[in-house]
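Only one structure is covered here, and it is reproduced in the block below.
Of the protein chains in this complex, one is absent; all others appear in place.
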Amino acid sequence: MKHRELGLTDEQAISMYRYMTLARRTDERTWLLNRAGKIPFVISCQGHEAAQIGAGFALDTEKDWLCPYYRDMGLVMVMGQTAQDYLLSSFAKAEDPNSGGRQMPGHFGDHRYRILTGSSPVTTQMVHATGIAYAGKLDKKDFVVLTTCGEGSANQGDLHEAMNFAGVHKLPVIFMVQNNQYAISVPLEKQVAGGSIAARGAGYGMPGVSVDGNDPLEVYRAVKEAVERGRRGEGPTLVETISYRLVPHSSDDDDRTYRSREEVEEAKKKDSLFQYRQYLLDHGLLTEESDAQIEAEIKKEVDAATDYAEKAAYPDPSETYKYVFAE
Amino acid sequence: MKHRELGLTDEQAISMYRYMTLARRTDERTWLLNRAGKIPFVISCQGHEAAQIGAGFALDTEKDWLCPYYRDMGLVMVMGQTAQDYLLSSFAKAEDPNSGGRQMPGHFGDHRYRILTGSSPVTTQMVHATGIAYAGKLDKKDFVVLTTCGEGSANQGDLHEAMNFAGVHKLPVIFMVQNNQYAISVPLEKQVAGGSIAARGAGYGMPGVSVDGNDPLEVYRAVKEAVERGRRGEGPTLVETISYRLVPHSSDDDDRTYRSREEVEEAKKKDSLFQYRQYLLDHGLLTEESDAQIEAEIKKEVDAATDYAEKAAYPDPSETYKYVFAE
Amino acid sequence: MAIMSYIEAVTLAMREEMQRDSQVFVLGEDVGVRGGVFRATDGLYSEFGEDRVLDTPLTESAIAGVAIGAAAYGKRPIAEMQFADFIMPAINQIISEAAKIRYRSNNKWSCPMVVRAPYGGGIHGALYHSQSVEKIFTGVPGLKIVTPSTPYDVKGLLKSAIRDDDPVLFFEHKRCYRLIKGEVPADDYTIPIGKADVKREGTDVTVITYGMMVHFALQAAEQLEKDGISVHVLDLRTLVPLDKEAVLEAVAKTGKVLVVHEDNLTGGFGGEVSAIIAEEAFFELDAPVRRLAGPDVPAMPYSPTLEKEFILNPDKIAKAIRELAEF
Partner (left out) sequence: MAIMSYIEAVTLAMREEMQRDSQVFVLGEDVGVRGGVFRATDGLYSEFGEDRVLDTPLTESAIAGVAIGAAAYGKRPIAEMQFADFIMPAINQIISEAAKIRYRSNNKWSCPMVVRAPYGGGIHGALYHSQSVEKIFTGVPGLKIVTPSTPYDVKGLLKSAIRDDDPVLFFEHKRCYRLIKGEVPADDYTIPIGKADVKREGTDVTVITYGMMVHFALQAAEQLEKDGISVHVLDLRTLVPLDKEAVLEAVAKTGKVLVVHEDNLTGGFGGEVSAIIAEEAFFELDAPVRRLAGPDVPAMPYSPTLEKEFILNPDKIAKAIRELAEF
């Protein structure tokens, strides 16, 4: 069985599925809440769950670092955040651990789990990841830093400067680009010259790996290798996960203006949740019953999280003025 | 004979040598003038002559465009500028065609020859080249745009954004990186991850070619191919020329603090002027006499240029306030 | 005359200018098929085709730099920054290049481009989709900066910007986009860049402002009219070049001045306006020049409680006017 060959226990394989499902269901909930007028904005991980959970499982969540991007709900959950954390952020409540309600959802940051605070301008975090890795090198630590962005964002100069810097200093950074075929409305062929992000690794003397982003085990394999290279002091790796954004760019987007429904339906057939569920069923790690139980548990979790977040307090207006500088 | 195989006439082969020599002698003159306290600043093309002249000869100087960098004295001369133009700029005189004495030497720009005005922050011009090429595409013109920078500068995000943009739109841009082993004091291995700029082409779906920057004919070959690709609508090419900066970074630099004299002496043995002269002598295109005559002509030219530039007027102080906007 | 929204006036101005001058083209993220994330380029793609309504890769420095190259060549590009907050990666291109091309080339080159960017808050955009960034550019000679407040002004000023021979930053307040409607003549009128506009005549207190704050100031003026306070509202429309004459005239009208902007107080453009008044209209003043602006915190937070606290509104402005009136 593939997961065992990769060194994953059956429990881990099921746990991956659970995280993928938790991310999907939490995400779906935010769309419902948005359509009900309860939260102003949704940015989604749907279509990225396998890439994120696969990558997260390759990390040592006790010591590795993460500089994520806005779709990384799955990743931050593996690192330690919960559906409740996510919903507090979606509702912009004071208890939001990322920003105290100051930032939009998807702008992660959690000191508890070494998830660096992020912003909206894309790809800046790839450079921060490099800086964290350099600091780790100065301190002779053996953690790695995983950092992510989309394929559109990957064209920003910052990623290249970061890859070059990390390459020169052989820093343990994993640059993971989640290629979901679109940057809002702009498709891959108008965005990425040559069509492959992975092909850019060679230009910086690092491996550039392209993997099926709908297969959590393949992503796990690629990221695990990158993690090991990093820990051995062999430097950074570029990993490109290929999948598809199953929903509009955000709750403000209307993707019917730039892609056909057929294309979306076609992509849904490769939905990682569906495929990986089948893998687990095929290998007897999941049954219809145990799956239903997982779903039920998750529903309870997401319900409770929604309830808690909805009732939680907004930050007091006076908070506006705090923490421009150290106080 | 190599140059004939490449389609160059004997006259052209000799003309290349003449330009290389003119650039070198003009450059040497500026150092003398600087050491004599007559001009404040020198930035040199020594070690880059073959790359620049080889590339320049591959262009159609009647229609192609150039977005050069500060070392490109050889290139702008092939495009049409003269030793006098260069010296006017070195002396910061009003007649300096690049800037009317407003910019340092090496900040080229000449509307007469389609040499775009340049600045000091490195690599911005690679993006402008892409914009010019896009404009040409809109107008269905068949010119190409050559743009250059150093290997240190090549790591700036701007080059990558430009290569990606040009790659997506298959624009006729030749990105030529003159790798002279150093960016001021920082050597290649601390600067360029993987050690090869050419290797970055593949990441943008374009050819990445590395050539001996001390051989004008090899550079000509590579750039000529790139020009033809561009004119055929097949898109951009990345060309890396490998040579060595034979003098300090600028007149403000002291290169003894970061590289050994032995290393510099070793590099001087591969000086393109010396090698290419030998090639012409070996093939009977040059004799000691004709060479002496070329040198004598050039000396006269550089003397006259120096003389003219030294005597020329500085801009009137009132010029300070002109041309912030169209007048 | 047609009644249309602020954003419709943006689209109309571009459409008319693209019809009028084939050198005009539009480039940016999602401006093509999608018609822009705010729909400012709606319909242009189908009318003018993908070459003149160009979906670029997600690289702001390249968007600006390509526009600069094309403008230097002779085109009239209109570059869209998706949000003003994302102009930051393009600042080197805008400040080091666009602003200085004419000056540094001694008038031999120019850069007739427009950079359009939606700015400002009040739309739950949080820290990175709400910023006012004009102050970063108002001190950069070589750039013109336009900040219209009404559909009428948008059309006339955007046309002037497109026809201007120098780079113009055209900041559109995104909250105005659909909220502010007004009459827009069908004819091809322009409004000169550098001319302020009295949006309301009054005798007690002068408010000098721009963008969305013009509307808040007018609402405040309405409120105060009932209490017998007569408010004069000057809409700067253009920040650079500033219409100093109109400013001094407006000061003389009442002798009491409130300068208002949504941007942070410290370092905002209000300081410049206030300093000019303090220097040149000192003896016209019956009270110290007051500034009312956003607080000195990094940007507008997401949570509704915090956003409300941060942003100005008619009541806050009315309160400040009242204080001045009573001075």
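Quick notes on this structure:
The first chain written gets the first letter, and so on, giving A, B and C; residue counts start at 1 in each chain.
Everything below uses one rule, namely that contacts are C-beta pairs under 8 Å (C-beta built on N, C-alpha and C of every residue); 3 or more make two chains touch, one makes a residue touch a chain.
Please read these numbers as outputs of a predicted model, since none were measured by experiment.
Within the full complex, the chain left out of the display contacts the shown chains A, B, C.
Among B:T26, B:Q125, B:Q178 or B:Q191, the one in contact with the hidden chain is B:Q191. For the chain missing from the display, the contacting residue among B:L6, B:V264, B:L281 or B:V324 is B:V324, taking the whole complex into account. The omitted chain makes contact with just one of the residues C:G49, C:G74 or C:P298: C:P298. On the side of chain B, touch with the chain left out of the figure occurs at residues 40-41, 92-94, 99-104, 107, 119-122, 152-153, 155-158, 183-186, 190-192, 252-253, 257-258, 314-321, 324. One chain of the complex is left out; on chain A, the residues touching it are 67, 97-100, 102-103, 107, 109-111, 116-117, 119-121, 124, 127-138, 157-158, 161-162, 164-165, 168, 322-327.
The chain not displayed touches chain C at residues 61, 85, 88-89, 91-92, 95-96, 99-100, 103-104, 127-128, 135-136, 138-142, 240, 242, 263-264, 266-272, 274-280, 282-283, 285, 287-291, 296-299.
Keep this in mind: only the chains that are shown with their structure count from here on.
Mean C-alpha position of chain A lies 45 Å from that of chain B.
Residue positions of chain C with contacts to 2 or more other chains are 56-57, 59, 61, 89. Residues of chain A found to touch two or more other chains are 155-158, 190-192.
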